[in-house]
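Below is one structure; the comments refer to it alone.
Every protein chain except one is present and positioned as in the full complex.
Right, chain A next:
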Amino acid sequence: MGSLFRSEEVCLAQLFLQSASAYSCISELGERGLLEFRDLNPKVSPFQRRFVGEVRRCEEMEKTFTFLQQELRAAGRLPAPCPESPRAPAAREALRVQEQSEQLAQELREVSRSRSSLRDRLRDLRQHLHVLREGQRFTSLPVGPGVPAGLGREPILDPSLHHHLDRKINFVAGVIHPWRVTAFERLLWRACRGYLVASFVEMPEPMEDPATGESITWVIFLISYWGEQIGQKIRKISNCFHCQVYGYPESEASRTEAITRLHGQIQELSTLEETEKYLAEVLDKVAQVLPTWRVQVQKMKAIYLVLNQCSFDVTKKCLIAEVWCPVRDLTQVQDALRQGSVSGSCFVQRVPTTESPPTLIRTNKFTAGFQSIVDAYGVASYQEVNPAPYAIITFPFIFAIMFGDVGHGLLMFLFALWMVLYEDSPRLRQGTNEIWLTFFEGRYLILLMGAFSIYTGFIYNECFSKATAIFPSAWSVATMANHSSWSSAYLATHPSLTLDPNVTGVFQGPYPFGIDPIWSLATNHLNFLNSFKMKMSVVLGIVHMGFGVMLGVFNHVHFQQRHRLVLEFLPEMIFLLALFGYLVFLIFYKWIKFSAADSRVAPSILIHFIDMFLFTSNAENLPLYPGQVPVQMVLVVLALASVPVLLLGTPLYQWCRQRAPRTVRPRAHDFAEIFMHQAIHTIEYCLGCVSNTASYLRLWALSLAHAQLSEVLWSMVMRNGFVGLSYVGGVVLVPVFAAFAVLTVAILLVMEGLSAFLHALRLHWVEFQNKFYVGAGYKLCPFAFAPDTWE
């Protein structure tokens, strides 16, 4: 938890690794994931680095693995999940992996080749069989003597009819891809000028396409033609269209014979089954070892890529690596090196550096969500005050101010609680939906947001826009009625009545907790709440900003810039407190000083505040306390006087330090640059104080919008369900409640929740963090074999 306040101390270190044990050392460090390696040869292109051969070997192996994986996938198998993280293989083991994997791949290749050749042969035979069978329909003689010889019944081409004309009819038969049929037919017709008869028919069963592996219904064609020249042309064309052409005997008898022969050959192809079985065995073996190998080789490749970033010392016996290392982990690193090295001569040494080290803030599952909110704005500069621990409380609180409703808060809290309780269930963890994962990552944030919303809901006294009366109201209507002697007739004619707090007994002091429920019946409910919420926003905003300015102190002290305490922090604080702090004081003073009795003469704070800047006083607006005008004048003068201090203080201080002879600095500071920077900062701060205070009014606006929206939902939807205390009313209530529930979740919880979240985010990033946070750092990315990078 200590490192959450500011990032951990990180140092630059050199690792001296003996060539012999460098590999095992890096492997050990990768398992622990402690260090970020720096590239010492940025100018050397990847193929000129030292361990390029090893990297290439890993790539070769990966290529083999990809082949194996593809074969597995083609066979419809999934490799077994990797049991636990295997360590990077030692050189000899890597060699073994390589040998075995290549052997397996070779075996697999041979088996699948013989299988596919067998399959091809089988397909070929079956296609031939189909061609012959389908061809029969066109070329066979009519069966049976009883069939009359009519043109329609006669086969299209009867070779026997033409024998006596002494013209030889030849056939080209084969199969063609269905997509190519039309083009093929057209081209045949054009090229051969119609001296042929082509018939096409679909094959009765689909077969595999050898090119794509898809199963398609091929088309069988049978072309009859006269003359040898045309025959050649047809063969050429069918060749061009990648048709499979089969021999088609001319006589009926030899065709039947061919069919029986083909049947016989298909029967003979029983070796296919054995081959399939053997293939399955090989695949089993692959599925078992592949995942482990993959992880091992990935680790090995990563190690060599890191080694490629190291440089050699002069004796060439030792590799030098430069790393960013958290100071806390130095002993662990030493430990890892001792374990990894054979002879124990690998060691780590800190080196001084002027470079700014990377930022390392260790988080746990609770703080990670808050830290990521801060990191999304900018990673903290090295050792800067980290706003995340304060955001743990302020963020949900500011959210809740805008989202205050007991019912909605409770729903949100329960949703988050469910996620928190079942956070270890793999079903929640391994969702692939990005939006869901975002919610899941922020479950603790949502939990707190829900809890705080319940609290502010009680303060606002709103539960699904309805007030709850936990305590009896402090206002007594009976007393008022007795005092004014309201008759029934009077009550019937007057829809709205006034309760006067000045009448004794009507107002018995403040409600114990939150807003009195009687206000929800009042017509001036909104006026009352607006005044309350507006003042609350300003007060909270100024407290929040003041806290931000205070946090700057820790930065100034930590970075040994004590002059900034006086020259920056002090004027900033005076400026903020003298103007806006005074406003907060006025608000509280008026709340305490004026009661219902003298509320008619209570002065307006707004006019007083404007008069304060104009150095005037208004006769109609009574002073709040004696001596108000001189106090205000002093405060304004103080605030104005702090501006030049803020503007000129730091630049002049730097300038004086430069001029002082005893501190001659080699690097000349550019005075103009410092001055410009400070001027921008001053303008930003002074204008920011005004605009940021106004910006906090969004708390008021958003909470008002939320309350109004939920009230609208209640009165326009839910109230329609209350048609009467009958069975009909009960039935009507069901769909009305369904609509109410859906709208509540969709609009009030999700949409309003997101909007309040965004505004809370803005208030933190802009209004709070710009008071002290630079956020110009970069994260420490340790070299680690993270489990999520496998596969």
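Here, contacts are C-beta pairs under 8 Å (C-beta built on N, C-alpha and C of every residue); 3 or more make two chains touch, one makes a residue touch a chain; residues count from 1.
Keep this in mind: contacts and distances are computed from a predicted model.
Q: Per UniProt, what's the omitted chain called: "Aldehyde dehydrogenase", "V-type proton ATPase subunit", "Transmembrane channel-like protein" or "Proteasome subunit beta"?
A: So, among "Aldehyde dehydrogenase", "V-type proton ATPase subunit", "Transmembrane channel-like protein" or "Proteasome subunit beta", the name matching the hidden chain's UniProt entry is "V-type proton ATPase subunit".
Q: Of the residues A:Lys236, A:His263, A:Arg338 or A:His677, I need the one that contacts the missing chain.
A: For the chain that is not drawn, the touching residue is A:Lys236.
Q: Would you mind spotting which of A:Phe67, A:Phe200, A:Phe440 or A:Phe532 touches the chain that isn't drawn?
A: Counting the whole complex, the residue in contact with the absent chain is A:Phe67.
Q: From the list A:Leu72, A:Ile169 or A:Leu187, pick the residue that touches the absent chain.
A: Hidden-chain contact among the options goes to A:Leu187.
Q: For the full complex, which residue in A:Pro46, A:Pro81, A:Gly194 or A:Pro426 touches the chain that was left out?
A: A:Pro46
Q: List every residue of chain A that touches the chain not included in the displayed model.
A: Touching the missing chain: residues 45-47, 52, 56, 59, 62-63, 66-67, 180, 183, 186-187, 190-191, 233, 236-237, 239-241.
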